[in-house]
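Notes to accompany the following structure.
A single protein chain has been omitted; all remaining protein chains appear in their positions.
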Amino acid sequence: MAGKSSEATGRVVSIASVLGAAGARTAYEKLLLIREFENKVYDSFVAGLVQGTTHLCQGQEAVSVGTVMALRDDDYLTYTYRGHGPCIARGMDLEGAFAEIFGRSTGVSGGLGGSMHLTDMQLGLLGSFAIVGAGLPVAVGAGISARERGIGQVSMTWFGDGATNIGAFHESMNLAAVWKLPVIFVCENNLYGEYSPILSTTPMQDLVVRASAYAMPGVVVDGNDVVAVLDATRRAVARARAGDGPTFIECKTYRQCGHSRSDAGKYRPPGELDAWMERDPIVLFRNRLLAEGLLDKAGLAATEQRVREEVQAAAARAAEGPWPEVRPLHDATYAGTLTA
Amino acid sequence: MAGKSSEATGRVVSIASVLGAAGARTAYEKLLLIREFENKVYDSFVAGLVQGTTHLCQGQEAVSVGTVMALRDDDYLTYTYRGHGPCIARGMDLEGAFAEIFGRSTGVSGGLGGSMHLTDMQLGLLGSFAIVGAGLPVAVGAGISARERGIGQVSMTWFGDGATNIGAFHESMNLAAVWKLPVIFVCENNLYGEYSPILSTTPMQDLVVRASAYAMPGVVVDGNDVVAVLDATRRAVARARAGDGPTFIECKTYRQCGHSRSDAGKYRPPGELDAWMERDPIVLFRNRLLAEGLLDKAGLAATEQRVREEVQAAAARAAEGPWPEVRPLHDATYAGTLTA
Amino acid sequence: MSTITYREAIVRAQREALAADPRVILMGEDIGAAGGPFKTTEGLFEEFGPLRVRDTPISENAFVGAAMGMALTGYRPVIELMFADFMGVCFDQIVNSIAKHRFMCGGKVAVPVTIRAMGGGGVRFGAQHSQTGETWVYQFPGLKVFCPASPADAYLMLRQAIDDPDPVIVLEHKAMMAMKGEIQTDAGRWPAQRPQVVRPGRDVTLVASLAMVRRAMAAADALAAQGIQAEVIDLRVLRPLVAEPIIDSVTRTGALVVVEENHESGGWGAEIVARALTAAFDYIDKPPVRVTLPDWPMPYSPALEDAAVPSVQKIVDAVLAQH
Partner (left out) sequence: MSTITYREAIVRAQREALAADPRVILMGEDIGAAGGPFKTTEGLFEEFGPLRVRDTPISENAFVGAAMGMALTGYRPVIELMFADFMGVCFDQIVNSIAKHRFMCGGKVAVPVTIRAMGGGGVRFGAQHSQTGETWVYQFPGLKVFCPASPADAYLMLRQAIDDPDPVIVLEHKAMMAMKGEIQTDAGRWPAQRPQVVRPGRDVTLVASLAMVRRAMAAADALAAQGIQAEVIDLRVLRPLVAEPIIDSVTRTGALVVVEENHESGGWGAEIVARALTAAFDYIDKPPVRVTLPDWPMPYSPALEDAAVPSVQKIVDAVLAQH
């Protein structure tokens, strides 16, 4: 399948067959959780609770949820500055995530990392990288560990369309391919790198063709369809666990908000956003849940209500968190004792 | 033709049709010149006239000659530490080249550069790069100039099979492709990067497939057949001059000697070197010249004699060159005046 | 003379360079229609078009290397690298190619490349987006390193950089973008490329760069109120480093305090201290003091970031402790 738009594209699979009823509820909950989380981060920015910058992923939730749900607890993940999605999908503590973004000592990294650097080693959330492409080599390294340890772990890394033009992408794809490592490369093709449309920086729209430069299987999937994403990822993960090496998954999706806080998105052609809003991953999934009778309107509303409350409560608790104490941070810098 | 072994492979073109009689003589002379030059550098190393290290290209001469002969005088070239070939093919002064390698003030760069850094701006020889892959971005930049100036210039860059795994290769290919720059990427696939066989570092033997990752035309050519190389390069150059963008040319060839001075080549499978020696580019071309009746044995012998003498004489003069004077080198470091 | 912001000064310098010389070409990520992530190319795309103001892919190593290729073949590229921290992904091209190429060619070529990068802390961008980059590059012969600490310098240094036959890295500071000041458009009145006394004083020499200059000035105000007259020197050009103005100053004041937004070990402050103390050994009568970032990466939390970046109070305290 290398270099071709895969069989996964366009194939409509039933939710029940891929997720089951319980899985479907979980997926819906996770989608909502990420959406609510990101909305709350945005509001917190406006309210002055967050300073600096932040990169949100509304519209791309199905990629995070669909890919993460294909993983085992002992798998490894690396992601980007736009990485709240995978973290929340993986189960990162919401208060800890908010508190980190608010710069509080109760943050997952004690406020030292920030919005661009949410991590949690317990969950295999190895790192969020603010330098484009930098997370890929690290995921490859986790893939080496996984392969060496020999218990079927995999490593997964997320990155954008724009990131496929940086050297680290190329070197990582090649290394994973030549060593047949269990690494899943998840490309969130949201059509833009910052304010640049993909065709202004890349001589093609379908990035999956790049996989063939490494003799690596590549698949394209509708990134706004959580079921399709999960389905495609499961196949890739199965291959990786079986020792058959890496896969490149291109998820076609769209960033509903600006690149970062200061971006109003003026570069978008008229109508583009509207068209994608109609394909909002949460709305799509919600409609299918109803259509397939897996959840009724009351059930959906209850879930929505619960998630919203959970997110609001976590943010409220996080906002109460104390500021980190101003003290020497040598111990946060080095693990070993220093002679100095 | 992207991503496919090209029509150029296997096609036998007559020397006369591609080169003409005069061109054939020039090509033969250039092939010999490079061979004799490299042999003399080797001998000079053994004799203690060259210190440090040096990377020779015996066996790959047809790539240098075939590609360079497709160029105009005002084209641009970047190449590598194994870059004596393009320099000599382009007409670099032999004494100046030897003297540079011997570290003398009469060297093309006054002895400041050395074997890994032969350059001559007058000839468009922009730079020899000792960091793998580093010459490619620079060639892309020259391609931007060429395109801007609008008089049909092209930029050509040489690199090895191993270099296709470094980030700079990827970024340069993409940039040249997306901006449709007149850049010819010449990959000398000599099957090894230092002591590593290609399949230990790259998941495929045919590197031309990588061109398709940039929607760039790619061709494979027998790198030991100077006529085939020239023929394929001319097409690529014509496309570039016409504004149709870059081409990737994979030249299948072989490094007859070690990677660098200290390498005895023990990693080679038995018989491999012998098989390639039978396909020595100079012997092949010589035989074809005779077969096509473009030169007779006496003519060949006369050329060989002349080239050998020319090379020996240049080396002898170079060895007489004075050492550079020990003096402040601020003016070699900065072009502008320094306030300091 | 006209009063504009640091950011506007950068735009203006580029506009004038583009207008004056057809060989000038700007390249960088989102510098075109978007006007640059820091809006430092605002309006230039509209005015000069997509070939003179080029949006690049996220391929820093390639487009920085390409700048050298352009420079070698007759153009004068001006690169915007966005965050100075991104020099990491193109470090090879900067320090191994661009810095050394002329030398390796025996001095026979010039490499007129300008690289602009925005650095520095104070804006809650965390450890990978807050480095000034000063100490990354000033050690390399072949490069020039300019550090504008005012709109005037943001303007003139960029114009000088673009005109310079050598590669120049212009390190702008993102916390100063909105700073207002006068610029001098008459090149005949531009100061020499060397440190400059921006406030005279007789008791102590404060040497600072980039955003630390303002803080040193504010500290000097505070110190004056306590009877200590600090002379403030804006370092301005990190390479080639001209130490005379500093040596001259400490010879008069007898005391040196450097203020920089880099870690102590490896900061340029050591270089200043070493040069000053070596040259003015007999004139300095107090141990020098360096006010720097602490020895850990930049923390994200506002509370910790503010404690990390040298503050006016810390500078004042350092001087008082010395005296």
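First chain written, first letter: the chains are A, B and C, and each begins at residue 1.
Note that in this section contacts are C-beta pairs under 8 Å (C-beta built on N, C-alpha and C of every residue); 3 or more make two chains touch, one makes a residue touch a chain.
A quick note: this is a predicted structure, and the numbers were derived from the prediction, not measured.
K.L.:
Quick one: jot down which shown chains the absent chain touches.
P.N.:
A, B, C
K.L.:
Among the options A:Thr78, A:Thr247 or A:Thr303, which residue touches the chain absent from this view?
P.N.:
Selected residue, touching the omitted chain: A:Thr78.
K.L.:
I'm checking contacts with the chain that's been left out. Which of A:Gly52, A:Gly66, A:Pro86 or A:Gly107 qualifies?
P.N.:
Among A:Gly52, A:Gly66, A:Pro86 or A:Gly107, only A:Gly107 touches the chain that is not shown.
K.L.:
Taking the full complex into account, find the residue in A:Thr119, A:Asn224, A:Thr253 or A:Thr303 that is in contact with the omitted chain.
P.N.:
A:Thr119
K.L.:
Pick out which of B:Gly59, B:Gly85 or B:Gly113 touches the chain that's been left out of the picture.
P.N.:
Here the residue in touch with the unshown chain is B:Gly113.
K.L.:
In the full complex, which residues of chain C touch the absent chain?
P.N.:
Output for chain C: 61, 85-89, 91-96, 99-100, 103-104, 126-128, 135-136, 138-142, 239-241, 262-263, 265-271, 273-275, 277-279, 281, 286-290, 295-297, 299-300.
K.L.:
Give me the chain B residues in contact with the hidden chain, please.
P.N.:
Touch with the absent chain occurs at residues 51-53, 103-105, 107, 111-117, 129-133, 162-163, 165-168, 193-196, 200-202, 267, 323-324, 326, 328-330, 332-333.
K.L.:
Write the list of chain A residues that the hidden chain touches.
P.N.:
The missing chain touches chain A at positions 76, 78, 107-114, 117, 119, 121, 126-127, 129, 131, 134, 136-146, 148-149, 155, 167-168, 171-172, 174-175, 178, 329, 331-336, 338-340.
The working rule: only the chains that are shown with their structure count from here on.
K.L.:
Measuring centre to centre with C-alpha atoms, which chain is farthest from chain C?
P.N.:
Between chain C and the rest, the longest centre separation is with B.
K.L.:
So what's the Cα centroid distance for chain A and chain B, whole Å?
P.N.:
45
K.L.:
Whole-Å distance, chain A centre to chain C centre, using C-alpha means?
P.N.:
36
K.L.:
Hey, what residues on chain A touch two or more of the other chains?
P.N.:
165-168, 200-202
K.L.:
When you check chain C against every other chain, which residues touch at least two of them?
P.N.:
In chain C, the residues touching two or more other chains are 56-57, 59, 61.
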